[in-house]
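Structure record follows, encoded as structure tokens.
As you look at this complex, bear in mind that one protein chain is not there, while each of the others sits in place.
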């Protein structure tokens, strides 16, 4: 038995980005700590943020603000397509990306490909606030495999593909899922009116390199490429996304068209995305446009790598 | 002499927001640590963020991204006014807010009121990247006093007022600079075409209460009130601002008019604000609009207070 | 899904002592987080330290080095008494203090009084490495109550009493268990040859005040008072103890007598206490002797309080 008077402390979860900044969250309860075949997973209750998932010590999603990530991840692409019926989600283990897709009553088939079955089962059990039953929706097909193995099986098939993959860390499972060759596979799996949205990493002035490279790489494959961003509170960062499209341009819509598509498809109760933020998200500031101009194309031969 | 092998550590600067999250920055050099009559000031060199000012252990401005705060703080209001000649800055000790005002060649008089002369002199000496000579611009008048003492001396005088004050902490110097009574003083000091912009605190889902209250309070005084936001990387937060106006509406402009006003007034080299982000900043998401609807009016009798 | 490259981080447990220093341990697994009627308890697996108990965010005992606390807590008093048969332990929820008492084959009755039954049951279930069956030893009687209620029931009864109570925090359950009045109750409960040992808080130059006060207070009640210390690695501190005695002096023994008493009573396998460290622990350095000289007597009217 021990110890003296104190000011602050307790159970914490800390996430470090390079040597510039560390975020420390306060943990109130721990639901699960597990090592899957692919990654280390923790599901905890944080002060302020509520139930939160960490993979390999990196925050993935907090109950407080998961909509700040998942609505921008999914809605701009779904709304840009005039009639999305067949949709593929790559990654997105929590099930909230799938949930956002299934909100659209036009959807008839939703295929989700995630490499980590153990993680998905764990999210299914412990994180119902995210998937809200999406895993057992009759329109859903779950495939546990590498996206690079699965996507080439489809040709001219999907209306919308959502790439919600973890960042391409060296030797990580997503390293080759951000290259020109992979985006060509996606291009081929989409119909002629197909739309892709890609989670593209941080959009702040410190770590925008991945974002820039993804935009440049998609420009090699798709005729229409529109970078956009949102802000995800629990990531402490503005977050980059890219919409790539064969035919439809998200900026060719009017606010009324956006509102109408949401309405007729039965999409209600959104908290981040609406007919105004649809357009605002595509207005990225000059400092990010500069980053894109100097970025390079990612290939299987030279995938993304953080500089030392 | 001592000690064993280690993994990470060193000189750090840590900032805690309630009990939910702490940010820790890595310090490479310390330029100054001082206690002024009003606040504790530290000027340090951070990894990633570069030269950075902290007041009372709260980050104020980092060289990496000070434009992500100061351009949104100033440019929407300056551009909304058709011909800003007389401008007042309340607070803004680093001088970067003043710098953004003076970019506009229309400006003939720029009055800056800050309560802490020692801090301003210290910024003048050590932070030239912020003020860039603005303190000695012939159009500038510096007044070291409480804004509530100074502003009532003016009637129908200023075209634009920029309120860049620290948050209204209990018993802090800014506690009564966010109330209806104070905004009425500002209203009276503005001309009939006058425009005000107010730094309004965090705009994330955890701490949006101050933002909501400021919008509601300004709605009691000004006919046109437009909340907007930006993202400030080194704050780790989206940041709230409000534009309040007697006559001119920022949303009544067209992108071309915004571009043209910047052009003819000689405003170049902006990195966050441009004719697209002008409008995007005013598209705040549904979750923030909800906060505003339930917020209360701040008065001298009941100023802002964080709930326990 | 999210996030960039990182250097260090993860699940941590942090303990702060005043504003001078914080210790942060790395957590590998969480066994239990619970709020009992009296305190907040966490049982975790720490890197390096192994299974570890925290109460109210303060480290209590780590598997790596619990012997560095529990052997000094118990053995000097037990060895100083020539034939300890009846022993009382006050506090000591983990059961390791009781375990050290029961090592002595002379013991016929061991009474343990702890206020927090829920905590003791929880230690019984999850921390068998500490109690090693002591709770179910036929010589053991467990009483869940306030020590001040229980001890006055005994008169001239115990050979040894071990006070292993949490520090006397203001308004905490132990606040009045370090006063002259309480030590008088203990004195009365002991036989004429009775020996008391008291866990007495930190023994470093920063927080030695409690230690000094306990020594001074015991000097008001017992004829022989011998302060001693050990070092507890997981506390990051040298730790203070006091032996108070009616008749027997620990320094009147010889190393051979210490060795002999351990031998004949069947006490083996100790890792901190032995015939050399018995004497070394009583050699406290001049800086601690100075603290004792200027300390005050603790009373029910003026119990211990940390100075602001």
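Just so it is clear, A, B and C label the chains in written order, and each chain counts residues from 1 on its own.
The criterion applied here is as follows: a residue touches a chain if its C-beta (ideal position, glycine included) is under 8 Å from a C-beta of that chain, and two chains touch if they have at least 3 such contacts.
In this text the structure is predicted, and so the values were computed from the model without any measurement.
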Q: Looking beyond the chains shown, say which of B:59, B:127 or B:267 touches the absent one.
A: B:59
**Q.** Residue among B:235, B:273 or B:287 that touches the chain left out of view
**A.** B:235
Q.
Among B:48, B:92, B:250 or B:275, which one touches the chain that has been omitted from the display?
A. B:92
Q | Contact residue for the chain not shown (choose from B:169, B:259 or B:297) | A | B:169
Q | Interface with the unshown chain - residue positions in subunit B | A | 1-19, 22, 24, 27-30, 33, 42, 44, 55, 57-61, 69, 91-94, 164-167, 169, 199, 201-202, 207, 210, 232, 235, 239, 306
Q: By the contact definition given up top, give the residues of subunit C that touch the hidden chain.
A: 8, 16, 18-26, 46-49, 64-65, 67-68, 204-206, 231, 233, 236-238, 270-274, 276-277, 279-287, 290
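Here is the rule we use: only the chains that are shown with their structure count from here on.
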Q: Would you kindly tell me how far, in whole Å, the mean C-alpha position of subunit C lies from that of subunit A?
A: 52
Q. Quick one: subunit A and subunit B, Cα centre-to-centre, how many Å?
A. 32
Q) So what's the Cα centroid distance for subunit B and subunit C, whole Å? A) 54
Q.
Can you pull out the residues of subunit A that are in contact with at least two other chains?
A. 8, 16, 18-19, 22, 24
